[in-house]
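The complex appears here minus one protein chain, its other protein chains still in place.
Each chain gets a letter, A, B and C, in the order it is written, and its residues are counted from 1.
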Amino acid sequence: MSIDRDTALELYRVMRTIRVFEQRAEQLFGENKIWGTIHNYSGQEAVAAGVSAHLRDDDWITSTHRGHGHCIAKRADLGKMFAELLGKETGYCRGRGGSMHIADTSKGNLGANGIVGGGIPIAVGAALSAKQAKSDRVAVSYFGDGGANQGAFHEALNLAAIWRLPVIFVCENNQYAETNPVKDAFAVDDIAVRAAGYGMPGVRVNGQDVRETYRSAGEAIARARRGEGPTLLVMETYRYGGHYFGDPQVYRTKDEIEAWRTKRDPLLLAREWIVGERLASEADLDRIDAGVDAAIEEGVRFAERSALATPLELPDEVYAPGEASR
Amino acid sequence: MSIDRDTALELYRVMRTIRVFEQRAEQLFGENKIWGTIHNYSGQEAVAAGVSAHLRDDDWITSTHRGHGHCIAKRADLGKMFAELLGKETGYCRGRGGSMHIADTSKGNLGANGIVGGGIPIAVGAALSAKQAKSDRVAVSYFGDGGANQGAFHEALNLAAIWRLPVIFVCENNQYAETNPVKDAFAVDDIAVRAAGYGMPGVRVNGQDVRETYRSAGEAIARARRGEGPTLLVMETYRYGGHYFGDPQVYRTKDEIEAWRTKRDPLLLAREWIVGERLASEADLDRIDAGVDAAIEEGVRFAERSALATPLELPDEVYAPGEASR
Amino acid sequence: MTVQARAPAATREMFYAEALGDALRQEMRRDPNVIVFGEDIAEHGGAFQVTAGLLKEFGKERIRNTPISENGIVGMAVGAALTGLRPVVELMYVDFMGLAMDQVVNQAAQNRFMFGGQARVPLVLRTQGGSGRGNAAQHSKSLEAWVAHVAGLKVVMPSTPADAKGLLAAAIRDDNPVIFIEHKLLYRTKGEVPTAEHVVPLGVADVKRAGKDLTIVSWSREAVFAVEAAAKLAEQGIDAEVIDVRTLVPLDREAILRSVRKSHRLLVVHEAIKRGGYGAEIAAMVAEEAFDDLDAPPKRLAGLETPIPYAQHLEKSVVPQVDDIVRAAKELAG
Partner (left out) sequence: MTVQARAPAATREMFYAEALGDALRQEMRRDPNVIVFGEDIAEHGGAFQVTAGLLKEFGKERIRNTPISENGIVGMAVGAALTGLRPVVELMYVDFMGLAMDQVVNQAAQNRFMFGGQARVPLVLRTQGGSGRGNAAQHSKSLEAWVAHVAGLKVVMPSTPADAKGLLAAAIRDDNPVIFIEHKLLYRTKGEVPTAEHVVPLGVADVKRAGKDLTIVSWSREAVFAVEAAAKLAEQGIDAEVIDVRTLVPLDREAILRSVRKSHRLLVVHEAIKRGGYGAEIAAMVAEEAFDDLDAPPKRLAGLETPIPYAQHLEKSVVPQVDDIVRAAKELAG
């Protein structure tokens, strides 16, 4: 699958947006403007960017506690995302959800999720909707290596396989679940081998090279759209930051982090590729960077200027009022 | 692994005991002497017999709703089993548990279980005990094909694999989970392939031939005792009766049942083998049958003569009183 | 739509199980987005034969047998509900709720709120509970208190065939996750059920019997027992009012308070164990809201604090029977 200039630049722009969003969010967190917890996606950008490039607004995703990247790649509004982090009324969840529950149902994002593995069966349900409607919509479920050891993973993959549902399981193996290295949590080296147990294809992918994530996701999504059923993609990737802000990271070395950052950074690799194949120049990419910076700052401004979340209106915020709207 | 005469006859005796126990239990059920539900193990005898032949009294098993066979093979007292079914004070659980909760901790039977898949992680915990004590004890977890689709299966197998615990997972694929055929519940033909996803050996076994169940279990158990970790054995087998007493069995044909009963019956096959290899004569086996019948009748008599379960003593039956006994 | 038909429409005697199937049929005909899935519900018609016949009418796309994967099934239902379907899931025994509780509580119940109103989760989880069939401790529990304590869930427990039909229809039309708990010993009870469209709104209690000496509040099978007990009490000169709350959430507090203001005595009866049972909520609510109307302490009669034993005589000894209700009512009102 050769990637054209527009697609390449868009992949780069999305990755860059995610990276800068996270840096800015971390800054706001450091300034005590963000409450609670945020989980940084930096390092994993090629996964969300490569996958979502194939998704339409009417396709669904389920995301994780580390969900900002998935959300941005699914074309979310940056202002509404920042506003949510800042607990503002204009946020995606009106300040009710925060980082771990950002959803954008208008774009098919069924939500970040604070329960590891919790989104996997939900994506299967969305895929069931697609199938019942005889549409060619698909659902993507993102989850981590840690999520792949939850019972929900097992049950969901099996359900999708037996009913040949249009769902793509994207396991982002970033080598750790909080502090637990994959080598301690798995007795297999390649998580993708688990797919065989459900009778579906499983593919191990270099998650740092957006060409690879784009290509593998493209195939799996096309397969799902054709009604040929689910695929498990295991994207080998890495998170640069601690699991949480202030994580002492006793479980890994600085060298390890540096090696990934310098040799396998998805943005650097993408720049090399794009410039190397003359799809665009360094200057073109710098212009994209500048555009991204501006969009991020505009998002932050929108969020900062917005009013605080309004008081809860109960019970209607908890219970949908009245009878079915239909 | 060649099987000597004593072992062969013992395997036969155990299988025969299970078969007659079930027939007798069903009769008692028909006479309204047994309350609730019983799940008949007939057809699957070679599995429990072949596995438990390698187990010592200090090894553990976790069993299922279809647990009489596992219990008998682990050398339970037939009288106490019948007494439990009849709700008598002399029953294994003093009439509190019934068929679905018969346990015999003195023989390492950690109980039948009414939760499909519920016993799997419990067996892993027992294996952890064995490992912590640096003993060579092992744990066996029996469960059905249906149980293999529970999240508990996934989590338990992974835990056992990463810690190399001495546990043997015995999946009895009797082709149906209640009314659901395995072909509708799995997109793979061979459940044993799932083992690879956990990094443990998986073996598909002819569960109707006690030589096969005996041999495969022997290897897996020896491996576990040596500290080499868990194994998944998938025993292909069949249940003759309905899932429950009175099951209309709309999900299968009489022909299918007959084919298994006549061509793959574990008792018939064992007889053929034993007589064929001249390990014993038909008359020897008939003598065993007679002994079994007598033991069963003695068990029934014991149960029938026993007093009804005594009233509950609360809270001590629910909460172990006092501080730790140690 | 007939809401609590006044001029009684045409009815037919049905089993409770049948009436539930009737509601499913009614709603599936009305709305193509209603789909049903669960274990053994297709060809076999479900462990209690509630879905019998539906496969034939609606086909295997809408009546789906699942593997034994309770968490996955309920999670799938959440995803389906979020994306336009109206799934009705059958969880064979409420005792298995512990396997699905995460999806029920962290996802279904909370999605609407957490997403700032962006989502609706029109999902019905049908299940059944209660003792009385010798199924022992893992197949006989009463767990309504768990789900009633969760913000975002509604909880329904019908005691009659007519309510079974009407409440299930309302649950399916509701845009919120509804936990619909049937009782295993009610499936084979009979009653007149409207044959036409029948919907009983959630949150409206049913006064089964008017009376002035005490108020007995109950639900599910114990509501049936309470009616029987009231008849016996009447013979003994005690005039009990019996209220079947029918839905625990939303709770018809007014109906209960109105009755207690008249009778001045409250007895709440349920099968679940007393400690932390939903009877505590009702007794505490009445004590709080109608303290000065009470002439006697609000009483609870409920299951003993034990798992359900297997043997028949033991099983009966741990949950309130008709005579236990009579005795408690006499103590309270006598």
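Some points to look at:
By our rule, a contact is a pair of C-beta atoms (placed from the backbone, for glycine too) under 8 Å apart; a residue touches a chain by one contact, two chains touch by 3 or more.
No experiment lies behind these values; they were computed from the predicted model shown.
The chain that is not displayed touches the following shown chains in the complete assembly: A, B, C. Within the set B:34, B:49, B:81 or B:115, the residue that contacts the chain not displayed is B:115.
For the chain left out of this panel, the touching residue among A:69, A:95 or A:266 is A:95. Remark: the omitted chain is touched by one listed residue; of A:50, A:67 or A:114 this is A:114. Residues of chain C that touch the chain left out of view are 71, 95-106, 109-110, 113-114, 136-138, 145-146, 148-152, 249, 272-273, 275-281, 283-285, 287-289, 291, 294, 296-300, 305-307, 309. Residues of chain A that touch the chain left out of the display are 35-37, 87, 93, 95-98, 100-101, 113-118, 146-147, 149-151, 177-180, 184-186, 248, 250-251, 308-309, 311-312, 314-315, 317-318. Considering the complete assembly, chain B touches the hidden chain via residues 60, 62, 91-97, 101, 103-106, 110-111, 113-115, 118, 120-130, 132-133, 139, 151-152, 154-156, 158-159, 162-163, 317-320, 322-326.
Operating definition for what follows: only the chains that are shown with their structure count from here on.
Note: the chain lying farthest from chain B is A, by mean C-alpha position. Look at where the CA atoms of chain A average out and do the same for chain C: the two points lie 40 Å apart. Centre-to-centre, using mean CA coordinates, chain A is 45 Å away from chain B.
In chain A, the residues touching two or more other chains are 151-152, 154-155, 158, 162. Contact with two or more other chains is made by residues 67, 69, 71-72 of chain C.
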